[in-house]
Structure formats: structure tokens, C-alpha cells
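First the structure, then my questions, so here it is.
With one protein chain withheld, the remaining protein chains of the complex are depicted in position.
We just call them A and B in the order they show up, numbering each chain from 1.
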Amino acid sequence: MRVALFITCVNDTLFPGTGKAVVTLLRRLGCEVEFPPAQTCCGQMHVNTGYRDEGVRLARSFLDTFAAYDAVVVPSGSCASMVREQYPKLAAGMGATRPEAFAAAHGGRSPFARAVAEVTPKVYDLSEFLVDVLGVTDVGAYFPHRVTYHPTCHSLRGLKVGDRPLRLLSNVRGLELVPLPGAEECCGFGGTFAVKNAAVSSAMCADKVGHVVATGAEVLCATDNSCLMHVGGALGRQRAGVRVMHLAEILAATEAGR
Amino acid sequence: MSSRDVILARVRAAVAGSAPVGEAARAYRAPDGGAADLELFAERVRDYRAVVHVVPDDEVPAAVAAALAARGARRVVVPAGLPEEWLAALPGLERLVDDPPLAASALDAADGVLSACAAGVAETGTIVLDAGPGQGRRALTLLPDYHLCVVRAAQVVASVPDAVARLDPVRPLTWISGPSATSDIELNRVEGVHGPRTLEVIVAEPGTRTS
Partner (left out) sequence: MSGTFLGMPAFPRNAEKALADSQLRFNLRKATHTIRGRRASVVEELPDWQGLRAAGKAIKDDTLRNLERHLLQAERMVTEAGGHVHWAADAEEANRIVADLVRATGQTEVVKVKSMATQEIGLNEALAAEGVTAYETDLAELIVQLGDDWPSHILVPAIHRNRSEIREIFLDHMGEWGRPAPANLTDEPKTLAEAARLHLRERFLSTKVGVSGANFLIAETGTLVVLESEGNGRMCLTLPETLISVVGIEKILPTWRDLEVFLQLLPRSSTGERMNPYTSMWTGAAEGQEFHLVLLDNGRTDVLADEVGRQALRCIRCSACLNVCPVYERVGGHAYGSVYPGPIGAILTPQLRGMGSELDASLPYASSLCGACYDVCPVAIDIPEVLVHLRAKAPHRPAERLGLKAASWVLDRPARLRRVQRLASRFRGLVPKRSLPGPGAAWTQTRDVPSVPEESFRDWWDRTEGGAR
């Protein structure tokens, strides 16, 4: 099985540690992972901010880059859901504006739509890949800390990863998992929403921070570094003493690696 | 061009070229036509803070008399076609009859209304009136502050689909689920606004009391 890592532009640029952790973890589980160098970005920021053409260009390039692989692992629920949930809508939307002309030109389905249908089912969020493809919930990790988990919106309601991350975390030795009140509520990041509607975003974040602090956890874990950057940025500003960590980093930690 | 023509032309243009849609799949519980759970019905009506009595058929007159007496209701609206036997235990009742039609003010001043119904829905605790015998026009069961309704066991169906299948849309219908209520203050339900503030229901089971 050829497994590719789609690191995502945010992780690539700002959180390389998460990518390294994914590589470490997958190797430990006996899985060889490739990093296709042509990759950049799934196009989510552009599409979700209203720049569809630019986003579609990035989507095309994503589909080209990953077409040859059997599985694409993404350490971001949000980017994985962009590919799996939104690419098909982009493909359908292209046909929606002038359906007749479109069907005539493409014989019913465009090359983009065909690529979407081929590639997107092979795209997995990290927790899905571990549990569903590799079939493991105990990855042999050791992390002796009090951790709370925030299910980010796009992994929860978009990908519907369910309790996979929690199952993975609950098998980490030494880890004390504490439930997060109001866990399913959005943290307020929302991509450019965090800046375009900064006041609302910050108010949502403040409530999330309050819940996180109330758990007494040392670490806030999620599967999306963009949400963690947002909540972590506020935790840091308040000197709350809570670290944020991507799921991959906790799962990559072992007793030997202390 | 009339506005009717303008709107219809816009509608036509708006959907021109859209793919046709098929018949809706109905992957939910269909009407089953079977006997409904009377206990569930009573429990669900009570959940709305209505008063419910489940009695054998032959005890309906006594239950009606007891309910009206407890309420202190002496001047009671009696819609045409109400089974006479329900009032058998109340020879002295002052009946307000809607013939000629009672004025709204007279209905407003009544102590209550005693009615039959067209259907009951167990799952939702709903009573449906269809202005048929023993129910009268809609105002009769609206303006009095107290509504006493007798529901026969055979009228109770299991679910909303069962009820919709049984009712006649040509008749004016009123679905009643508990007394008048509102959620407008802090989204919490409180009973008692414009409709009858007290709803009392007598569910008549077939047969006589065995114990």
C-alpha cells in the first residue's frame, strides 16, 4: 500500500512537529509513508472565504498530486473534510450553473469530477487511518499527563470521526483523559472568520478556554492545529498554563522517547 | 400581465433545466392501523399538565359529573350531537346550546365546555377536533376557560401518520396538545394564555370495571 502524507500548508509552515510525529507514529506501526513534494494546500481557505476559482485551482493540484496513492493521511480534520466533503460539492457546483452546456462539453462528468470521485475516498484523517485502515486503537504510546480533548467541528460534524480519537487517547499509557464540558461547541476559529468576525470569534474562544481551564488538564488535544493555534493563542495570552498538542504528537510519544 | 402570470413565469424560468425530482422516499414509521396504547396516550396528555382520567365506558357519566363538580362548573357549553348518556348524572346542569349561535361573549362567560373529539394520538398526547358531532364549531372549545373532553378508546391512534390518514382535510381541524401554553418567556413552557387554561380529558375504555 502506498501511503502519502498530506501535511497541510498550516502544519508545513507553522507546525512541522506534528508532521514529524505522524511520520514517527506511522513508521512505528510498520507503515511506510511518502511525502509528495508537489503538495501545497487543499484550497479550503480560498473556497471558504469566497475565492472559489483560486480554491479550485489548488484542489486540482491536490488531486493530481495524490492520484497515484492508495491512501492519503491528513493530520487535520478540517483539511480532510475539505477534500472529502467539499470537493464533491465543488464538482457538482460546476455543473450547476449551466447544466446543459456543461453536460455537452464533458459528456456528463468533468475531469475534475472524475478525479474527485477517484481520489477523495482514499483521504483519511489521521485517527480514521489508524483505526479503520491499520486497525489499531493502541498505538503503544506513553504520555503521563492529564489531557482533555476538543473534537473540532469538521472532524466531528464533517468527517464524523466519532470517538476514534478518544479511543486512541484512552489507550495511551499514563494518560489521564478528562472530559471537556461543552466539547461539541465550536471554538470560534473558522478560518478567516477569526479575523473577519474577530469579536465573535474571541467570545466563542473565551468560553472554550473557560471550559478547558475548568477541566484542570495540562494539555488540550485536538486533531486540528488551526483550532489549537486559536485556542492555544488565547490560553497563552491568559497564561493559563495549559499546553495544546495535536493528537499525533501525543500518540507518537513513547516511554523510550522520554 | 397579471402578477399571477408574472410569478408563474418566474417560477417556470427558475426551475427550467433543473433535474426532475423523484417521489419522496418515506423511510419512517408508516401508519400501522393497529390498536394504540391508551396508557401511553394518557401519560403523554398528562405530560402537558392536563388532567386525565381513564375510566370504563359505563363510568363516563359519573366521571363527567365529578369533573364538572370539582371545577364548580354549572353553566356548560354542550355542542350538538354530544351523547346524551354522558350527561345522565347531571340532570340539573345549565346547558348552553349553540342554537341559535352563542355570542362570543356568552361563550367567554361560560364555566366550561364538554366535548367529544374526532381522534387521539398516543405518541404525542394529542386530541383532534373536527367540528363533528359533540364538538361544534371551533369557537365553542376555544373561548370557555375550561375544556372537558371525552375520548373513546377506539378513537386513539398510535402516531401522527395514523391520525393524518384518518382525518378529513375538508373539515376544520383543531389539534390540541394540552392546555394553552407559551414558551415566549425565556423559552420555558408555562401553561395558560389565551386558549382554555385547563384541559381535562376522560378516556373511555371499553367494558366495565372488573376489580
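We adopt the following convention: contacts are C-beta pairs under 8 Å (C-beta built on N, C-alpha and C of every residue); 3 or more make two chains touch, one makes a residue touch a chain.
Please read these numbers as outputs of a predicted model, since none were measured by experiment.
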item: In chain A, positions touching the absent partner; value: 7, 9, 11-17, 19-20, 23-24, 27, 33-35, 37-41, 45-52, 54-55, 57-58, 61, 86, 89, 93, 96-97, 153-154, 157-158, 184-186, 188-206, 229-230, 232-234, 236-237
item: Chain B residues touching the omitted chain (full complex); value: 2-4, 6-8, 10-15, 18, 20-21, 23-29, 31, 44, 47-48, 104-105, 108, 121, 123-126, 131, 137-139, 142-143, 160-161, 164-165, 169-170, 172-196
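Here is the rule we go by: only the chains that are shown with their structure count from here on.
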item: For chain A paired with chain B, centre-to-centre distance based on mean C-alpha positions, whole Å; value: 52
